[in-house]
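Only a single protein chain was left out; the remaining protein chains are all shown in position.
Up next is chain A:
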């Protein structure tokens, strides 16, 4: 090698080394903070750090009936006129001081004076009327509209700054309960489109939202009610339950939600009933599921007690109906269908002898991650159904895939058993049966005119009569339809740092109120 070439190569290598070093240094400098991360997650006594399974898709208040949105928005950023007490089921005043049925189909709400939005503007009846109209009568496709209100439009009027009236096409005895789902926003809110970061009257307001990373709420200094203890709440999201639990045990978060019993929260785990009920929905208009005996056999094949005991580690109760104990219409006397594989096999054999095509493949569809141990639950059920003589194939899907089978219009896809998990946030069985048991329910495969009429009759009642009528409707579902094989009323687990005082309740999964969280080192009575 000539000296000149050696020198040239040496220069090239030194240049390469220098370039590499420069890249390293610049990358290291950039590496001090991850690209697009602007805020830290540092602990502070005034800050509550909460880790959720997923980022809220939006903070739009009219979508607050979506669990992932409502858990952040409801009663933290925005508030309704009326709220339902999760423990007693009673309706209580919030931004309305009182309400009354002033005529058959008119309800009048008296607005609480002295309330302002977090932007400083005054809240009055015009805002209330705007909020209801926007959520229910607009074309922006609010989730609360579909979940809580029917297709009929409401006539909403601000009579004066302190009074708003809501007129329904026919008398609606539970309108205030429905109104409890409408979050109040100022009239300056976009009425033609959804917003991502709302203004509300709640104890907190949005501070910043690093999309994909974290969301920070800070105390609303103009809040009309009691001052919440924490000045700030930072929400983060992690997919893995074990990571969420570890964040609390490792002092990186004060609260972690939606954990499984095996996620490792240990002594920091708190179990609570979450209003969710799991069930198999059967497509009863497709053979062999159109034969009542086959649906009955499927019901007998579900080992509810075994699933709750072995898979859910006791966190839950075998179910005999689609609503939980805190819901109007729940019947505590109903007993779950017993596990009877012999009876199931006999029913299938009897149907087969009558020409029912029991060998036809049935698709058993589940949603990945819908609840802890769903894979094992589905496998246990498939195994039991196979032993009963049915031909069942498991298909696990993500949310979007499974939703195609959950909501009308249903795809034409052969006989389907769909694992559903239904949470009634509203506290009244009407919101369950309308969707899941009516002939034309959004999440119902079939029904009968007779059963629809019974639902109609129950919905016109109030008080004890309403409770009794819905209890009867739910009790008779297996004999009149048997669209469902109920599995379990579920419990949820959250991990809670010892530094925080908070009692989760049946509404926690949908509405986690920051103002109810206090520091454990402060006097609870103060």
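As a working rule, a residue touches a chain if its C-beta (ideal position, glycine included) is under 8 Å from a C-beta of that chain, and two chains touch if they have at least 3 such contacts; residues count from 1.
Methods note: contacts and distances are computed from a predicted model.
For the omitted chain of this complex, the UniProt record lists the protein as "ABC transporter permease", which is one of "ABC transporter permease", "Fluoride-specific ion channel FluC", "Metal-dependent hydrolase" or "HypC/HybG/HupF family hydrogenase formation chaperone".
From the options A:80, A:228 or A:264, the residue with contact to the unseen chain in the full assembly is A:264.
Contact with the omitted chain, checked across A:180, A:220, A:257 or A:443, is made by A:443. Within the whole complex, the absent chain has one touching residue among A:188, A:285, A:325 or A:404, and that is A:404.
Interface note for the absent chain: among A:87, A:240 or A:503, the touching residue is A:240.
Only one of A:141, A:306 or A:338 touches the chain withheld from this view, namely A:141. Even with one chain removed from view, chain A keeps its contact list with that chain: residues 12, 23-24, 27, 30-37, 40-42, 55, 57-58, 139, 141-147, 151, 196, 210-213, 236-240, 242-243, 246-247, 249-250, 252, 264, 398-401, 403-404, 406-407, 435, 442-443.
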